[in-house]
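Everything below concerns the one structure shown next.
Removed from the display is one protein chain of the complex; every other protein chain stays in position.
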Amino acid sequence: MIWQIDLIVLALLVPCAMAAIALKDMMSAAITFGAYSFLMCLLWTEMGAVDVAFTEAAVGAGISTVLFIAAVHHSRRRVAKRRVGRIVFKLLGLSAAGAIGIILLWAASDFPEWASPDIPPSRHLSPYYITKTLEDTAVPNIVTSVLADYRGFDTMFETSVIFAAGMAVAMVLRRRRGREERTGRRVENGFARESPIIQTICRLLAPFMQLFALYVVAHGHHSPGGGFQGGVILGASFILLALAYDLDFVLKRLNEKWTLILANVGVLIYASIGALALLLGGNFLDYSVLSRILPATTPVMARSHGMLGVEIGVAITVMAIMVLIYANIASNGKYDKGL
Amino acid sequence: MIGPEQYPAVMIVVPLLAAFAINLAGLIDRRFCYPLLLLALGVAAAAALAVLGQVMRDGPISYRLGGWPPPMGIEYVVDHLNGLVLVVTCVVAFLAAVYSKRSVERELPDKIPYFYTLFILAVTGLLGMTITGDAFNLYVLMEITALTNYALIAAGRADRAPMASFTYIIIGTIGASFYLLGVGHLYIMTGSLNMADLRTILPELYTTHAVIASFIILLLGLWIKMAFFPLHGWLPNAYTHAPTATGCLIAPLVTKVSVYIMARLMFSVYSPEFSYRVFGPAEPVVWMAVAAIVAGSLMALAQKDFKKMLTYLIVAEVGYMVGGLWLANRYGITGAVLHIVNDALMTLCLFFTAGIVVYKMKGHAFTDLRGLFRKMPLTMAAFTVGALSMIGVPPTAGFFSKWYLLLGAIEAGQWGFMAALLFSSLINAVLFFKVIEIAYFEPCGVQHGHDGGQAAAHDVIAVDEAPFSMLAPLVLVSAALLAIGIYSGSLVTNIIQYAVPAGF
Amino acid sequence: MEDILARYNYWIYVLLMMIGLYAMIAKNNLYKKVIGMSIFQTAIIVFYVSIAAKEGATIPIIQGAHGAGLVPAIDPAVYVNPLPHVLMLTAIVVGVSTLGVALAVILRIYRQYGTVEEDRILEKLR
Partner (left out) sequence: MILDTLTIVLLAAGFFFFFATTIGLLRFPGFYARMHAAGKGDTLSSLLMLAGLIVFNSHHFSVEALLVDLKIAFIMVFILMASPTATHAIIKAGYEAGLVQWQAEEEGKHDLAD
């Protein structure tokens, strides 16, 4: 933790946020928002939250920006001014923000000192996790062990949230062909013609990205990363190809039906491991009872293996849903050639 | 194999697994979706009833997820209060699921698997929110419910549905984020996320700014989520323009579960002493509830659309429950908890009726109700029970919760709240008699404008009841309203009185 | 300096939150509202991660524990608090999910009304 960096990055965040909401061009705003996300990563790495920073880098700066650009692409780019009542809305916004700000600042005056080792959160629960993770679960990455085991139930629903988001996007946007004939060409925007250089490099990079994603999933017990980050990177490798070629190129390899099946299978793996524990006589998600069916495993190692299993499930779902959301937004629900 | 001690997990896990099963089955044949939905919700309802039985027999249950002891792991806690809410949620969801078949086939024919997947995920979220004993776990489930709701509403074919959904996304996210922020304030002051653990640590910190602010922020978040006036802006449009089946699921449940969570926070995370005394006098909140009741009723009176009128009545009913909880006495809290149950069923009954009207008449304005008593006598009879309960006519359920609320208001000396209750009953009476009058006396179909045609139309209307899968749940709900009305005494003595925190 | 540092993170998170809330309420363009929403959510993440920070501590991965079974004695002061990190991983996921759904709904709105400006849409609905 280096407080000088903290000071600078936090100071940079505020103008970045302001620019993102003030810019009149939505593409610029999306890019600025991506920069904001990268600053966030930096801030969190600096405060030691490597897993959070990793996720934010993959999600906030990567996927979110792509989704924004894809969505803006299908609608209007310029931001128009409100015609009437601009001042009323400004005052309303300012007063709401001001009121909340005052309450929060008032509350912050009682907070324990930042980064002090004696604050209640650092004394009450976290020492247990830090000192017991190896004994209980044999996983050195405490974030992974808390995420997938101590609070594994949260994570199961986190995966379900992603799944629900995918279903929601598909439900809202997806439209069948027929009424509007499939265009069969990329959206005409004047500056997105295919380039052999980009295509070759992306094609070269994609397998490495996927390999790295698998590493992130498998090595999540010992290093930053895990199912979620790995899944996002896997999804990003497909999205990269969809950007370099077109959506059809990806959909030929991973079509709509398979994304849906994979999305379901991933969460099902998670929930079934939990339910398996239930059937073996333990509580839901109590991986230690899995030692009864896994060969040569102590209850502690069973927890470690159980975590690996659920991480794989998370990765599969996240990958499938990322591709699903991108495909729907990039093609405006038509599953044609996309951007 | 799975013993009774595992039922709390079963109640959540079965609907969750069913969500994926429904989605996968939908890829093969979409006719599998509906039976799977009913099966899963049936199992969940049975588990909920069994859990409530256990609670009534042996007292509160704690269930450790992942086998970790409470402050470290996530804990499920079922006591009399949420046991009751769980049963109501399961039953309402089951009936809404039975009812949904025909309207989904009509309104969203090409999206059935998605719809049912999101439907059951929403139920899972609501059940999880109710059962959990962990403040952060509640947030995750709140977001599951919210995300599924956004999509279920945006799927509507009504012109305004997407915009209503977008408004709901923005406001709903503010609400959920406030909740998360409040939990953060509690976490920084105590270092814990478990509700029972928080309850033991917090008393020393009651006077700190951060804890008081956390209470304000949590309340603000929940008030947005439950559409407590004046933070109700998202609700009327979202619920009016949602597809029928969506409305029948979320209109009865989402606001009530949020009210339950407020009660849970007030009694189990903070103490009643803090909520009623340390935090400040409860009177301003009761006055806000008065404003909610009056405003909701008046806005309902101004509507020309049947479904929209119902949504404003929800806003008024939220005022009842919040006011009852903040009366700070036994009668008020009993009335509020009883009203959570009653209002879920009443709203369900009224939205079922509105759904049948939409299904048969293809619209939900008042003019679409003409002549319905002749066309659909059973439907309208059931609707009348719901309407009477809404007004508060004995022996329907609505009377008893209002009675407790009135007693509470008198004991607390809150004359304003009492007056608002009576005023709202009066308005409800005016509203529903207007509806019944239109449905009973006015002839069906405006196209027969001249006098002779009207007389002819009276005789021509043939009985054309709603399909069985829609009618049966409606009749069941109205029967339940009567039954709860008759047995409300034993409901209060056996369950609700234990739900009221000690000391009242 | 000490006093400023002790509260600085909290002040900034409040400021970011206010920016986000303002954008959500006052902005006319629906995309801007969504950006505001994301800023609002990331502000809360800043708050939580700031809670986790601990002076003189390193990232929450136990060092020298590659071989299972050999458990070194662990001093909790050496590692930052992992719990908020876990919570915020979930919050980020929730954030991107909400973002995806919000963008999908905006595209649906654009399909229906041909605009993404709030006042134009409300005019058309009138």
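Note that the chains are named A, B and C in the order they appear, and that numbering of residues resets to 1 at the start of each chain.
Please note the rule applied: a contact is a pair of C-beta atoms (placed from the backbone, for glycine too) under 8 Å apart; a residue touches a chain by one contact, two chains touch by 3 or more.
This is a predicted model, so every value here is computed, not measured.
> In the full assembly, spell out which visible chains the left-out chain is touching.
Across all of the complex, the chain we cannot see touches A.
> Quick one: say which of A:201, A:279 or A:293 touches the chain that got left out.
Of the listed residues, the one touching the omitted chain is A:201.
> Spell out the interface residues on chain A facing the chain that's missing from view.
190-193, 195, 197-198, 201-202, 204-205, 208
Quick note on the criterion: only the chains that are shown with their structure count from here on.
> Taking each chain's centre as the mean position of its Cα atoms, how many Å separate chain A from chain B?
Roughly 31 Å, centre to centre.
> Round to the nearest whole Å and give the separation of the Cα centres of chain B and chain C.
A distance of 29 Å separates the two centres.
> I'd like the Å distance between the centres of chain A and chain C, where a centre is the mean of that chain's Cα atoms.
11
> Give the residues of chain B touching no fewer than two other chains, as numbers and ranges.
As it turns out, chain B has residues touching two or more other chains at 136, 140, 143, 147, 150-151, 154, 162, 181, 187-188, 193.
> Two or more other chains in contact with one residue: find those residues in chain A.
104, 108-109, 111, 119, 121-122, 125-126, 129, 151, 154, 158, 161, 164-165, 168-169, 172
> Report the residues of chain B in contact with chain A in the complex, numbered from low to high.
1-2, 6, 9-10, 13, 16-17, 19-20, 23-24, 27, 63-68, 71-74, 110-111, 114-115, 117-118, 121, 124, 128, 136-137, 140-141, 143-144, 147-148, 150-151, 154-155, 162, 181, 185, 187-193, 201, 208-210, 212-214, 216-217
> Considering only the defined contacts, which chain C positions touch chain A in the complex?
5-12, 14-29, 31-32, 35-36, 38-39, 42, 45-46, 49-63, 65-66, 68-69, 71, 74, 76-77, 79-90, 92-101, 103-108, 110-111, 115-120
> Residues of chain C touching chain B in their complex?
It comes out as residues 17, 21, 24, 30, 33, 37, 40-41, 44, 47-48, 51, 83-84, 87, 90-91, 94, 97-98, 101-102, 104-106, 108-109, 112-113, 121, 125.
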